[in-house]
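Note that this complex is displayed minus one protein chain, with the remaining chains in position.
Chain IDs A, B and C follow the sequence of writing; residue 1 opens each chain.
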Amino acid sequence: MRFLAVALSRQKKQMIISMKLHSTKQEVDAVCQRISEFGYKIHAIEGEERVVIGAVGTGDTTNHLESLEAMPQVEKAVRISAPYKFVSKEFKKSKTVISLRTHTGTVDIGGDEFVVMAGPCSVESEKQIIECAETVAAAGGTVLRGGAFKPRTSPYDFQGLEAEGLKLLAKAREITGLAIITEVMADKDVDLVAEYADVLQIGARNMQNFALLKSLGRCGRPIMLKRGLSSTIKELLMSAEYIVAHGNPNVMLCERGIRTFETETRNTCDISAVPVLNELTHLPVVIDPSHAVGNRKLVPPLARAAVAIGADGIIVETHPCPEKAWSDGAQSLTFEQWRTMMKDLAPYIALWKASRVGEPVLA
Amino acid sequence: MRFLAVALSRQKKQMIISMKLHSTKQEVDAVCQRISEFGYKIHAIEGEERVVIGAVGTGDTTNHLESLEAMPQVEKAVRISAPYKFVSKEFKKSKTVISLRTHTGTVDIGGDEFVVMAGPCSVESEKQIIECAETVAAAGGTVLRGGAFKPRTSPYDFQGLEAEGLKLLAKAREITGLAIITEVMADKDVDLVAEYADVLQIGARNMQNFALLKSLGRCGRPIMLKRGLSSTIKELLMSAEYIVAHGNPNVMLCERGIRTFETETRNTCDISAVPVLNELTHLPVVIDPSHAVGNRKLVPPLARAAVAIGADGIIVETHPCPEKAWSDGAQSLTFEQWRTMMKDLAPYIALWKASRVGEPVLA
Amino acid sequence: MRFLAVALSRQKKQMIISMKLHSTKQEVDAVCQRISEFGYKIHAIEGEERVVIGAVGTGDTTNHLESLEAMPQVEKAVRISAPYKFVSKEFKKSKTVISLRTHTGTVDIGGDEFVVMAGPCSVESEKQIIECAETVAAAGGTVLRGGAFKPRTSPYDFQGLEAEGLKLLAKAREITGLAIITEVMADKDVDLVAEYADVLQIGARNMQNFALLKSLGRCGRPIMLKRGLSSTIKELLMSAEYIVAHGNPNVMLCERGIRTFETETRNTCDISAVPVLNELTHLPVVIDPSHAVGNRKLVPPLARAAVAIGADGIIVETHPCPEKAWSDGAQSLTFEQWRTMMKDLAPYIALWKASRVGEPVLA
Partner (left out) sequence: MRFLAVALSRQKKQMIISMKLHSTKQEVDAVCQRISEFGYKIHAIEGEERVVIGAVGTGDTTNHLESLEAMPQVEKAVRISAPYKFVSKEFKKSKTVISLRTHTGTVDIGGDEFVVMAGPCSVESEKQIIECAETVAAAGGTVLRGGAFKPRTSPYDFQGLEAEGLKLLAKAREITGLAIITEVMADKDVDLVAEYADVLQIGARNMQNFALLKSLGRCGRPIMLKRGLSSTIKELLMSAEYIVAHGNPNVMLCERGIRTFETETRNTCDISAVPVLNELTHLPVVIDPSHAVGNRKLVPPLARAAVAIGADGIIVETHPCPEKAWSDGAQSLTFEQWRTMMKDLAPYIALWKASRVGEPVLA
């Protein structure tokens, strides 16, 4: 779906009218005309596959919606009360499934598989990333993480291998078949990163970089949007709404710890954000235990909790030699720890799967 | 164990010397003399069953410790670096197990059983608490919670049935065999509450009520110490140290959500506090998902996460008719939800148990 | 004023009826009867000087209030919407003034004088506290602070000289004429501390120690209630309401820094709490810059800001030799810094005073 700019005022009543697939321009015009007759202002039309119309106005919305839904070319007409619309459960009840091609076939994030993404914080060298990729794949990971563009607090810290890093990631994919997730930090780099990555990651510090969010609307790749260090769940959804409203419905959310007064852990994992988000949105939700705690010892127990609470996946850091990692060494699992964690997670993932597909679970 | 006042300065080196059981006064004096000869100042002596000596000084501690441990009547002599001592893993590696008598025999908190405590926020009437107790017991709970003294933000809110509530809890124990946990809010009530309860709960708002903490040293009952809304993990341990240093080693800790900027949940459950505490202390750790999220829908997934991350138990609220509860209705499970949650938790508890007793777990 | 227990439900409409001074029992009964006829439930009657009646019910409140206020013995009948009642501006518009006798005559906290309270964190010795008192008085302070009972995170830290410390404070008052403020930590000590102190201070960690708050209702001394580290402004007011509802209207509030993620300062001074509180309550508000920042260099600029924003006073720590202080040395001003700060504050206090008494201020 691709949307034109959508500008719905909050004060008035809002509706979203979804046209049937492949509806013609005439059919859309007919619906728009009816909406106008009801006194609404039309804000959004035309998507790639399906036209979605946003409208705002006052009056007897219930009647208007029924009347619009009765038109043959209209698939759905809903009133939206949450400030986020396209990402809300009011708009779409069934979970969004994001499919990636990997060596195991297709991985469905938000579907019946618990997805494990892993890899180093930064791509450092061909040897390092290939070694990571092979280790990740061997233990059951399906997506390789690795930063080519690195957001660093200090201008003097390593800023990533940039384009060179992207190429190394692509090479790792070729060899192992893993899908690739990597961060994009600037709107000017979106096309470049989209050329190499299967999923574009938006870091916590850019969660409200609205210029960047807008530029993701047409990149053609799924997005992983990380929650800002002090962003509320509602703000996370509003930022996802930016991406979807600009034309890209394939967004997954990532809880990676929020900033609190506690200093024993790098951040505080707001794990109940998972069931909260599952109530509010149809987008998949992933946990990043590595950034949440910042200490490799704590990653495996938190990963177990992420499975148990019903996240759609996790993204963790692992490195051949964490103490020599160019960034985030303290929170990267050794390969040995990575393998042990995956074994440890297996029975929890089995329970997860059983509950996802509705099988009875026997104690 | 009962300790005299302990006052070890932070700047200097500190050691704790644990005497063998039933050592005589002469044996203790001999050890104290040796410690004094080394130039240390002695701070703590005499416990109920076992004498523990705290000493502070400077010099070649390693040699001194070895020399002291070589004395026949000394069981252990350790240097302590954490500001909390008796509750630290440096002092005692094996987990503290708190045993309660119930209808099922003995429940060991911190042992090989995952303990589920449940019941209403407040004791409201005989009918209500008996109904709760029977429902809790029937689904596998072993400890009944219920407030007789209620800490309420407003002086105009229901403050609890007080002594009458304690009697009703005792009656519920008689009928069902459940152990009883209930809150004590003031040092003047410690003896009264200890007369009726199996475990005394210290609420989050009293975590640094040092006068109350001191009075728990000799109450003869295990304590559940809840983490303050904005207390660090280290402060939680320091408060537990108050209780243990004043003579009561049977303390369990409870993570019940901390205060953050997020408003979708009542508090934010700092779930990784569980593995952090397991690294730092030998005290059992319990999660209270009800207060953490404040919304009954979110309690069961968070309870699953609590089991998976390795807590020693949970404490949850359930009420025959939550919408009519005198307090905390929004976060109380209905009886139906309580039973469903317990069924849902069973396979996770089975995994928990297998990993506690060291059985190989097959996926 | 002394009040009986007040229990007004939140859901219903609430009113507070204030009788004229020295109204007779018959007059009160007549008003109560009228209230009952209107279908309200009566909750609070009888104060020491003035009877105040709390009532809760439903129906046409506006008419009821007018009708009640028309009764000759009634001074005021108001509907209260805030959860805090007696401390709200709805109940009383004019600022509460707390008068203390000192060497300068009377100091009115909440009146036309900016009050400066100062002294050491802990009372350590006669010499120390007398020296502090003389230095405080010489530079224009009117109230001496100094802890005799100390709330300490660690059970091994100095816990205060207790009763001995109170006697030393009294001695300092005798010599200098300064009024005394000191902390009380437990309800069992309230009478003892009230015997020596002019103002009883409730520390941040005890802000929601409801047993303690209740015991302050009849202590006969003004209270300084410090805001909890993570307590909201509304919770602070609710805790003040506990004290007032239990009979003690002389409460001043103290902002002493809240806990945030920032670590450059010990706490974060929520300085805008001052104008917020001035909108919501008639109670005086004091700032404690020492605990807010925890670093003596930052105390004087923050003290200036406290004057400028319109606080009613400040409470600061000063010590003859901060680096040797038994507690809080890092944030205690040297005597030299104390004197400089007072000189530095003088023109700001002059502006404060001019605006309090309504004089035109010329730039």
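Convention: a residue touches a chain if its C-beta (ideal position, glycine included) is under 8 Å from a C-beta of that chain, and two chains touch if they have at least 3 such contacts.
In this text, all values refer to a predicted model and were calculated from it rather than measured experimentally.
Every shown chain that the unseen chain touches in the whole complex is listed here: A, B, C.
The hidden chain makes contact, of the residues C:67, C:99, C:265 or C:334, with C:265.
Across A:188, A:324 or A:343, the residue that sits in touch with the chain not pictured is A:188. Residue C:293 is the one among C:65, C:123, C:293 or C:341 that touches the chain not shown. Considering the complete assembly, chain A touches the hidden chain via residues 6-10, 83-85, 151-157, 185-189, 205-206, 208-212, 214, 228-230, 235, 238-239, 241-242, 245-246, 259.
Listed here are the chain B residues that touch the chain not shown: 230, 259-261, 263.
Residues of chain C in contact with the chain left out of this view: 230, 232-234, 258, 260-265, 268-276, 279, 292-293, 297-298, 301-302, 304-310, 343-344, 346-351, 361-363.
Basically, only the chains that are shown with their structure count from here on.
Taking each chain's centre as the mean of its CA atoms, A is the chain most distant from chain B.
The geometric centre of chain B is 34 Å away from that of chain C, both derived from CA atoms. Multi-chain contact residues, meaning those touching two or more other chains, occur in chain C at positions 230, 259.
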